[in-house]
Every structure is written in C-alpha cells, then in structure tokens.
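These notes concern the structure reproduced below.
In this view, the complex is presented without one of its protein chains, the others remaining in place.
Moving on, here comes subunit A:
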C-alpha cells in the first residue's frame, strides 16, 4: 500500500521548486525561491535538517544528486544563471564548483549515468545546454551546445548508459551510451549524442504545440527499447518509444490534462510515470499488459491519496 512515511515541514520562506531524494532515499534536498537549498536526513521516519546551502542569488529551480560512488554531491541551478555543485565532506557542505557560463536562468540540471563519470548537463533559458564534467584531477571542464533550443531550453535528461540495441548485439563490450534528451521553448524535444567529443543533434521529435516543460528518459531494465516522456505547456504528456533498431520514434499522447504539465519522473523499473503540473496534482501512470497507459493513482481507490497528495496531507 502506498503510505506516507515522512512529512517534512521544510521551513522554506517561499515556494519550493524541487525536492529530490538521494540514491538510497535517506537524504532529501529541497530548493526554493528563498534562494536556499536544504538538506535533510530522513532515516527511519524522522527527519533532521543537516544543511542550509546558501549561494544562489535568486530562486533555485532544480537540484540533482550525483551517484553515491562520487560521494554526497548535489548540483543546483537557478535564476541567477548559475549551476553550483555542492559536496559534503565530514558532515559539512561546501561549494565544490560554480559554473556560470550561461546568459540566462538555468532551468534544469541532471547528472549523467555514473558509468560516464561525474558529468552534469544543464539547460538554460539562453537556449544552450552545457555538459559540465569533472576531469578527475579536481578541475572541471564544460562543453556547450549553443542554440540547442531557440528562446530557451527547459529540461534535460540523460539516456541510460546501456543502449537498447547493444542488448541485441553480441559483439561483446559496448561503450556506455552518451546521449541526452532536452525540451525547450521551440516546442521540440531533441536528442543529442556525443560524437568525436562534440555534441551533435541526433533526433528532433515534433509533437507538442507549446513549450516543452520537462523531458525524462526512462531507465532501462534490459528491454530492447528506449522510452522518453515529455510534457508541455499544451497540457499534454507524450510518450516516445524507439524499438532500438532505428532512429524511428513513435509518439503516443498519454493524456491531455487540464493545466500545464511541468514535471515528469520515471520509477526505477521504467514502467510508472509520475506526472505533475499547474493544478497541484500528482498522478501516477502505468503501462498495462495491453500497452495502454492507465492512471493507477485514480483507478485504485486505495492508492488514490497520492493524486491529491498535496491537498490531502496539508489540510
């Protein structure tokens, strides 16, 4: 049964824009318009504030946890055009690196699969995407895709490190996949790949009629297909699937909502999608055995409390 195990009053002074649990689900990072990032320990139904990370000079839009093999690392981005990478050493959080090579608000950050090393993608309203990576000797470097989306880039998400077609291929060891998907104000979803250490456009997916607000590449469990979900200002969520053999993406509208859809998240098994939007509601969608997407948080009454999660709990 779905149950609330923690309910945390973050004491943020303004709107919260993102909340992310770390890999193990034991640490929570939240960010807000009050320019702060808060880190909580949430072990065993209890939570304690462990850090207030101040460093952004405007609202903080998103946070992301790196894989624990790199240590406790958070990346955050915000209105102040900065991406800050924070690291915990002996219980204290410090800035590890500040990337400030964007000309407008940075709307999205995402860490690459750990197979690729400590690599981070950032999408900004200046239309570009930056790939920031640790060179291993403590310094950082970045590559930039300029003009990735005209007007602005709103979201980035990495492809799983294992290519679906590699699963059909018998030729032994494969290089980890280095691909990412982005969505922007040109209403497009674009897939990028690294080729000869340059990032090039791999695919352009047209389907939305307004700004794309979020994209999310589904984790792979070993099935030979790729799935991307995208959501937009046009209130639609589209599921893009690729059978792995060709660059041929088919689209399917998951649902048209009543308000802007601005956030998507896949479960680790890649078959449940959490959708949230301007109506302050969260719904969970699952593909059934017939290949149809159904809303499981509405259908199963017992699990229904998550739909109105916010309102039900706050009252």
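Here, contacts are C-beta pairs under 8 Å (C-beta built on N, C-alpha and C of every residue); 3 or more make two chains touch, one makes a residue touch a chain; residues count from 1.
By definition in this document, contacts and distances are computed from a predicted model.
Peer 1: Identify the UniProt protein name of the omitted chain, choosing among "Ubiquinone biosynthesis protein", "NEDD8-activating enzyme E1 regulatory subunit", "Ribonuclease" or "RWD domain-containing protein".
Peer 2: Its UniProt record gives the name "RWD domain-containing protein".
Peer 1: Could you tell me which of A:57, A:94 or A:195 touches the chain that is not displayed?
Peer 2: Here the residue in touch with the unshown chain is A:57.
Peer 1: Please pick, from A:50, A:116 or A:260, the residue that touches the omitted chain in the full complex.
Peer 2: Counting the whole complex, the residue in contact with the absent chain is A:260.
Peer 1: List every residue of subunit A that touches the chain not included in the displayed model.
Peer 2: Residues in contact with the chain left out: 1-25, 28, 30, 33-36, 42, 54, 57-59, 61, 79-81, 104-105, 107, 125, 127, 150-152, 154, 162, 166-170, 172-173, 185-187, 209-211, 213, 219-224, 233-235, 258-260, 262-263, 265-272, 274, 276-278, 280-282, 284, 286, 289, 296, 303, 306, 309-311, 313-315.
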